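Shown here: the complex without one of its protein chains, the others still in place.
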Amino acid sequence: MKKFVNDPNQFVPEMLKGVALANPDTLRYVPEYNLIMRVDAPSDDRVSLIQGSGSGHEPAHAMIVGKGMLDAACPGDVFSAPPMDYVLETSKMLASPKGVLHIINNYTGDRMAFDMGKELAEAEGVQIKTLLVDDDVAVADSTYTIGRRGVAGNFFVIKVVGAAAEQGADIDELVRLGEKVNSVTRTMGMALTSCTPPAKGTPLFDLGADEMEMGVGIHGEPGRRREKLADANTIVDELLEAVVTDLPYEKGDDVALMINGLGGTPIGELYILYGRAFEQLEARGIHVRRNYVGEYCTSLDMAGASLTLVKLDDEIVNGLSAPADIAIRTF
Amino acid sequence: MKKFVNDPNQFVPEMLKGVALANPDTLRYVPEYNLIMRVDAPSDDRVSLIQGSGSGHEPAHAMIVGKGMLDAACPGDVFSAPPMDYVLETSKMLASPKGVLHIINNYTGDRMAFDMGKELAEAEGVQIKTLLVDDDVAVADSTYTIGRRGVAGNFFVIKVVGAAAEQGADIDELVRLGEKVNSVTRTMGMALTSCTPPAKGTPLFDLGADEMEMGVGIHGEPGRRREKLADANTIVDELLEAVVTDLPYEKGDDVALMINGLGGTPIGELYILYGRAFEQLEARGIHVRRNYVGEYCTSLDMAGASLTLVKLDDEIVNGLSAPADIAIRTF
Amino acid sequence: MTDYPLGQVEFVVRTIADTAVANEKYFGDLDAVVGDGDFGYSLARGFELVIRDWDDFDRTDPATFLRKVAVVITSRIGGTSGPLWGTAFLRAATAVTSKSAVDGPTAVAMLRAASEGIATRGNASLGDKTLLDSLVPATDEIERQIGLGSDGPTTVRAAATVARSTAEETAKLQARRGRQSYTGERSIGSVDPGAVAVAVIFEALADTWAV
Partner (left out) sequence: MTDYPLGQVEFVVRTIADTAVANEKYFGDLDAVVGDGDFGYSLARGFELVIRDWDDFDRTDPATFLRKVAVVITSRIGGTSGPLWGTAFLRAATAVTSKSAVDGPTAVAMLRAASEGIATRGNASLGDKTLLDSLVPATDEIERQIGLGSDGPTTVRAAATVARSTAEETAKLQARRGRQSYTGERSIGSVDPGAVAVAVIFEALADTWAV
């Protein structure tokens, strides 16, 4: 395993500690509950936004805590939903008179932990609502599964809801806004390589030298199908076809386009994907008004990328363009 | 080769095109010379800052063109200095009455290309000065080599000089400032894995499963020595010892600390390194006043990291905290 | 089982905990085939805490003991397994409330309660390719053996045999719950990690069951 790691069981706590040390003026780390929170939260004037999910998706979510985005993140271990306890304690610590909003990606484990944590926190007087993100088009919404998975699209939901929360919007308004953003957001990802969880020490799955996994999950779950490795343009075209036809996005639509790296792919390659996606969208008459090229929701060290579209309107654009102050920054 | 690539020979142009498409309001791409430039450059009020080097180090340098940083980048192919022609034409296109500043990393190929390009451009009336970056402590300054290599420290030189250029500083002042920043900046990097240039298609060198390369160059050049793979803390301590003792940085110093990912290492791991480096510096009485955790100067898809320290004073802090508007951004 | 004041209840819990810790890698590798590989890690980290706090659990009666263990599991195991296994222990506790010892029929009632808790919490039915697919048939077998008048070791060994064979048979099923379910038909061909974990636990019990 070629990783910067000391004790694999301390991988997540050491990472969180690093994030807090790098942002002493804005973030606080509570080791008991894997909690990263704004130093100025909870606030009486603001609904508290909490996101929890497995770790290994950084910068999601521990590194997007800050003014204008999350009030707190309580990540679980790598690729595991946080224990119910973390949800409960985080909800209590972040309790605001305006309420607490749980923003969760649609996975069984996360939903169970948040459901149980919510119930217990409510019993202690905390007001809580839930926002589910399920933007992944790779997995069909069938009667068997619990529905689509939540992936990189959570960035857009959190960004828009975070901007409104910062303005003092009430919790029902935030739920409406978040559900709206989620409803116009679609993503599909693919993997060129597997990823290696630190505690496992070996790749999660095997991909042949000439294979790729289309529709891979952000926890390395297999996707739609394994295909023969293709060139960058072919990959973009396939992702785009799946995403565009799903909502569908139509001629004349204004969209945000995200090319999200999965952790092991350098940014130069992401811009190659971006160029192709931009041109293909223009050819379909779909206009890219905002773009996001980089890492937003990763799968540890996986080489691969996901493509997200968000259909824009004025309300969403306002939220996306609002300032925010999080750990991920350039200067 | 697990990469997003179409024709490997078009890797760099396609990437540059993507960058320009993602920043239509601020950047222009001139394919003939691999040139990415600000749409508002050259300006009569501003010295033009140009950086050229091999590609494969993204975001350096094509993605740090913009207000407050570079006016243009003319990257060569992956890991190859740009041809002299690109330097010449870029210098001519960016000619400002206040002059053109070449910021280059200290490598033979880059120096030759820039020397020749400068000579020819000067013959056509362009005023040019040169700023050399050579922050890498891995390679000793001997009579044989042309001296230290320039690596991730170039970010700091460009950031501070870029801020001053934006304020209208004249070219001699920029040279003074850049040389000062360079003189208090030191870096050392290390690799957990090799990297794979797209045109080569196979890893540049072989590293055993239990080996790492200390002091690796950003073009995958071998470093000080190959060592047995160690844990994150041990690696940080070794990098830090080399960097701290080189200037040396001393008790009571205020510093900026950069943990730079080499392209294949996820940001979660970088924060583990940051936490350790921060604590070890504090233990030495050296105070981290600014931090930079992420990718600034990479080696394609190499897993690895470099550690940079900059000794701060008010002038440098001013330059580092000035705003800038480049392709790499979060929103 | 002489070390355990609460006898078989404690012995069973301890065996589950030891088995979970000892099989971290095996269970994780099973989950990596079509899942996300965290099953072994999640169980091991949670049951490690059960072992750490072992001496401090309130042992007033089996129900109290099981309830305390359930809290640790629910609150500290991440992933889907924390809520599922925690619920199972909680429901088993409820089934033994106010009894000071566990006889055969009570054991069956506890196992049934645990299965129903998992089914409810996970919205899962038999055949969905989950741990229920070995836990339920193994429980049926225990009930059958008790009806036949078998002794403890015979009963537990028979349950282990059934758990193993039904766990192996989950390979034929398509996953309809958990992360594996996203893969649709590709989940067919590999066994369910949860169902195998149940079999491994029953086998560990059978290997050491005394009376």
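Labels A, B and C are assigned to the chains in the order they are written; within every chain, residues are numbered from 1.
In this section, contacts are C-beta pairs under 8 Å (C-beta built on N, C-alpha and C of every residue); 3 or more make two chains touch, one makes a residue touch a chain.
Quick caveat: nothing in here was measured; it's all calculated off a predicted structure.
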| item | value |
| --- | --- |
| Missing chain: touched chains present in the view | B |
| Residue among B:Met1, B:Val30, B:Val175 or B:Ala199 touching the omitted chain | B:Ala199 |
| Option from B:Glu179, B:Glu221, B:Asp254 or B:Asp325 whose C-beta touches the chain left out | B:Glu221 |
| Residue of B:Ala113, B:Leu177 or B:Ala277 touching the missing chain in the full complex | B:Ala113 |
| Residue among B:Glu14, B:Glu58 or B:Asp77 touching the omitted chain | B:Asp77 |
| Touching residues on chain B - with respect to the absent chain | 9, 54, 76-85, 88, 107-109, 112-113, 116, 138-140, 144-146, 149, 197, 199-200, 204-205, 217, 219-223 |
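Keep this in mind: only the chains that are shown with their structure count from here on.
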| item | value |
| --- | --- |
| Chain occupying the middle, per Cα centroid | A |
| Of all other chains, the one whose Cα centre sits farthest from chain A | C |
| Chain centre separation in whole Å, for chain B relative to chain A (CA means) | 29 |
| Interchain centroid distance [CA atoms averaged], chain B/chain C, Å | 55 |
| Residues of chain C engaged with two or more neighbouring chains | none |
| Multi-chain contact residues (two or more partners), chain B | none |
